[in-house]
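One protein chain omitted, others in place.
Let's look at chain A:
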Amino acid sequence: MSKKPNQQPALHKVIMVGSGGVGKSALTLQFMYDEFVEDYEPTKADSYRKKVVLDGEEVQIDILDTAGQEDYAAIRDNYFRSGEGFLCVFSITEDESFQATQEFRDQILRVKNDENIPFLLVGNKSDLDEKRKVSLAEANARAQQWGVPYVETSAKTRDNVDKVGIFSLVV
(Lines give C-alpha, C1' and ligand atoms only; values in the text may rest on other atoms or scores of the structure.)
Protein backbone atom coordinates (compact mmCIF):
# COMPACT_ATOMS: atom_id res chain seq x y z
CA MET A 1 0.00 0.00 0.00
CA SER A 2 2.72 2.42 0.91
CA LYS A 3 4.31 4.17 -1.92
CA LYS A 4 7.36 6.03 -0.81
CA PRO A 5 8.49 8.86 -2.92
CA ASN A 6 12.17 8.89 -3.59
CA GLN A 7 12.69 12.47 -2.58
CA GLN A 8 15.71 13.17 -0.49
CA PRO A 9 14.00 14.72 2.52
CA ALA A 10 11.26 12.16 2.75
CA LEU A 11 8.18 14.34 2.83
CA HIS A 12 4.78 12.77 2.57
CA LYS A 13 1.85 14.91 1.72
CA VAL A 14 -1.33 13.60 3.22
CA ILE A 15 -4.67 15.22 2.64
CA MET A 16 -7.69 14.99 4.87
CA VAL A 17 -10.93 15.06 2.90
CA GLY A 18 -14.51 14.54 3.88
CA SER A 19 -17.73 16.43 4.55
CA GLY A 20 -17.89 19.26 7.01
CA GLY A 21 -17.98 18.38 10.68
CA VAL A 22 -16.91 14.76 10.42
CA GLY A 23 -13.76 15.33 12.50
CA LYS A 24 -10.95 15.81 10.07
CA SER A 25 -9.38 18.53 12.14
CA ALA A 26 -9.97 16.66 15.36
CA LEU A 27 -8.16 13.66 13.99
CA THR A 28 -5.33 15.80 12.70
CA LEU A 29 -4.94 17.62 15.99
CA GLN A 30 -5.03 14.37 17.89
CA PHE A 31 -2.32 13.03 15.69
CA MET A 32 -0.23 16.15 15.81
CA TYR A 33 -0.55 17.22 19.40
CA ASP A 34 -2.24 14.35 21.15
CA GLU A 35 -5.16 16.47 22.14
CA PHE A 36 -8.83 16.50 21.49
CA VAL A 37 -10.61 19.73 20.74
CA GLU A 38 -14.30 19.75 21.67
CA ASP A 39 -15.15 23.06 20.06
CA TYR A 40 -16.10 22.91 16.48
CA GLU A 41 -15.01 25.64 14.17
CA PRO A 42 -15.10 25.04 10.44
CA THR A 43 -11.62 24.77 9.03
CA LYS A 44 -10.65 26.85 6.07
CA ALA A 45 -7.51 24.96 5.19
CA ASP A 46 -4.68 24.19 7.56
CA SER A 47 -1.37 22.63 6.92
CA TYR A 48 0.72 20.75 9.49
CA ARG A 49 4.08 19.14 9.36
CA LYS A 50 5.45 16.48 11.66
CA LYS A 51 8.47 14.24 11.80
CA VAL A 52 7.74 10.60 12.45
CA VAL A 53 9.79 7.46 12.36
CA LEU A 54 8.43 5.11 9.77
CA ASP A 55 9.96 1.71 9.29
CA GLY A 56 12.99 2.93 11.21
CA GLU A 57 13.37 5.87 8.91
CA GLU A 58 12.65 9.44 9.87
CA VAL A 59 10.21 11.04 7.52
CA GLN A 60 8.19 14.21 7.48
CA ILE A 61 4.49 14.12 7.11
CA ASP A 62 2.77 17.15 5.71
CA ILE A 63 -0.92 17.08 6.51
CA LEU A 64 -3.32 19.29 4.67
CA ASP A 65 -6.52 19.57 6.61
CA THR A 66 -9.00 20.81 4.01
CA ALA A 67 -12.24 22.62 4.37
CA GLY A 68 -15.26 20.40 4.29
CA GLN A 69 -17.19 23.26 2.80
CA GLU A 70 -15.21 24.55 -0.09
CA ASP A 71 -17.24 26.43 -2.64
CA TYR A 72 -14.82 26.36 -5.51
CA ALA A 73 -14.38 23.10 -7.35
CA ALA A 74 -11.22 24.47 -8.91
CA ILE A 75 -9.77 25.10 -5.48
CA ARG A 76 -10.69 21.62 -4.31
CA ASP A 77 -8.92 20.25 -7.32
CA ASN A 78 -5.85 22.17 -6.33
CA TYR A 79 -5.90 20.59 -2.89
CA PHE A 80 -6.12 17.14 -4.33
CA ARG A 81 -3.41 17.77 -6.86
CA SER A 82 -0.93 18.59 -4.13
CA GLY A 83 -1.63 15.36 -2.22
CA GLU A 84 0.16 12.04 -2.35
CA GLY A 85 -2.10 10.15 0.01
CA PHE A 86 -5.67 10.73 1.06
CA LEU A 87 -7.60 10.12 4.22
CA CYS A 88 -11.24 10.18 3.34
CA VAL A 89 -13.10 10.75 6.58
CA PHE A 90 -16.79 10.33 7.35
CA SER A 91 -18.76 10.23 10.56
CA ILE A 92 -20.33 6.88 11.42
CA THR A 93 -23.20 8.85 12.96
CA GLU A 94 -24.04 10.57 9.72
CA ASP A 95 -24.99 8.65 6.65
CA GLU A 96 -24.78 11.70 4.45
CA SER A 97 -21.09 12.10 5.15
CA PHE A 98 -20.62 8.46 4.24
CA GLN A 99 -22.42 8.94 0.96
CA ALA A 100 -20.25 11.98 0.26
CA THR A 101 -17.11 9.85 0.39
CA GLN A 102 -18.03 8.46 -3.00
CA GLU A 103 -17.93 11.91 -4.47
CA PHE A 104 -14.59 12.64 -2.88
CA ARG A 105 -13.17 9.38 -4.16
CA ASP A 106 -14.37 10.08 -7.68
CA GLN A 107 -13.02 13.57 -7.62
CA ILE A 108 -9.63 12.49 -6.33
CA LEU A 109 -9.34 9.77 -8.92
CA ARG A 110 -10.30 12.22 -11.61
CA VAL A 111 -7.72 14.73 -10.50
CA LYS A 112 -4.89 12.32 -9.75
CA ASN A 113 -5.80 9.97 -12.56
CA ASP A 114 -4.37 7.05 -10.57
CA GLU A 115 -6.49 4.12 -9.31
CA ASN A 116 -3.76 3.09 -6.89
CA ILE A 117 -3.29 6.36 -5.14
CA PRO A 118 -2.76 5.76 -1.40
CA PHE A 119 -6.23 6.11 0.03
CA LEU A 120 -7.75 5.27 3.38
CA LEU A 121 -11.42 5.28 4.26
CA VAL A 122 -11.89 6.43 7.85
CA GLY A 123 -15.10 6.11 9.86
CA ASN A 124 -14.66 8.61 12.67
CA LYS A 125 -16.55 9.11 15.94
CA SER A 126 -16.49 5.43 16.81
CA ASP A 127 -16.99 6.40 20.46
CA LEU A 128 -20.55 7.37 19.54
CA ASP A 129 -21.50 3.83 18.68
CA GLU A 130 -25.02 4.29 20.04
CA LYS A 131 -25.68 6.90 17.40
CA ARG A 132 -24.25 4.87 14.61
CA LYS A 133 -25.92 5.25 11.27
CA VAL A 134 -23.35 3.64 9.03
CA SER A 135 -22.79 -0.02 9.74
CA LEU A 136 -19.37 -1.53 9.79
CA ALA A 137 -20.37 -3.93 7.02
CA GLU A 138 -21.55 -1.13 4.82
CA ALA A 139 -18.30 0.77 5.21
CA ASN A 140 -16.21 -2.32 4.74
CA ALA A 141 -18.10 -3.16 1.58
CA ARG A 142 -17.34 0.23 0.11
CA ALA A 143 -13.68 0.01 1.08
CA GLN A 144 -13.46 -3.38 -0.52
CA GLN A 145 -15.12 -2.15 -3.63
CA TRP A 146 -12.53 0.62 -3.90
CA GLY A 147 -9.73 -1.66 -2.91
CA VAL A 148 -8.72 0.46 0.04
CA PRO A 149 -8.42 -0.20 3.77
CA TYR A 150 -11.13 0.86 6.19
CA VAL A 151 -10.45 2.04 9.74
CA GLU A 152 -12.79 3.19 12.45
CA THR A 153 -11.39 5.83 14.72
CA SER A 154 -12.29 8.13 17.51
CA ALA A 155 -10.46 11.38 17.76
CA LYS A 156 -11.93 11.70 21.22
CA THR A 157 -10.73 8.48 22.69
CA ARG A 158 -7.71 8.32 20.40
CA ASP A 159 -8.96 5.01 19.26
CA ASN A 160 -6.79 3.82 16.36
CA VAL A 161 -5.18 7.20 16.12
CA ASP A 162 -1.83 5.72 16.46
CA LYS A 163 1.26 7.77 16.14
CA VAL A 164 1.98 6.09 12.97
CA GLY A 165 -1.37 4.35 12.70
CA ILE A 166 -3.64 5.67 10.11
CA PHE A 167 -1.30 8.16 8.59
CA SER A 168 1.46 5.71 7.90
CA LEU A 169 -1.09 3.48 6.33
CA VAL A 170 -1.56 6.01 3.68
CA VAL A 171 2.01 6.79 2.87
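Just so we're on the same page, a contact is a pair of C-beta atoms (placed from the backbone, for glycine too) under 8 Å apart; a residue touches a chain by one contact, two chains touch by 3 or more; residues count from 1.
Basically, contacts and distances are computed from a predicted model.
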Consult the UniProt record of the chain that does not appear here and report its protein name from "Exocyst complex component 8", "LSM complex subunit LSM3", "Genomic scaffold, ProqFM164S02" or "PHOSPHATIDYLINOSITOL GLYCAN-RELATED".
"Exocyst complex component 8"
For a quick check of understanding: of A:V53, A:I75 or A:A141, which residue touches the chain that isn't displayed?
A:I75
Could you tell me which of A:R49, A:R110 or A:K131 touches the chain that is not displayed?
A:R49
Given A:L64, A:L87 or A:I108, the correct residue touching the omitted chain is A:L64
Touching the missing chain, which residues of chain A?
7, 9, 11, 32, 44-50, 64, 71-72, 74-79, 81-82
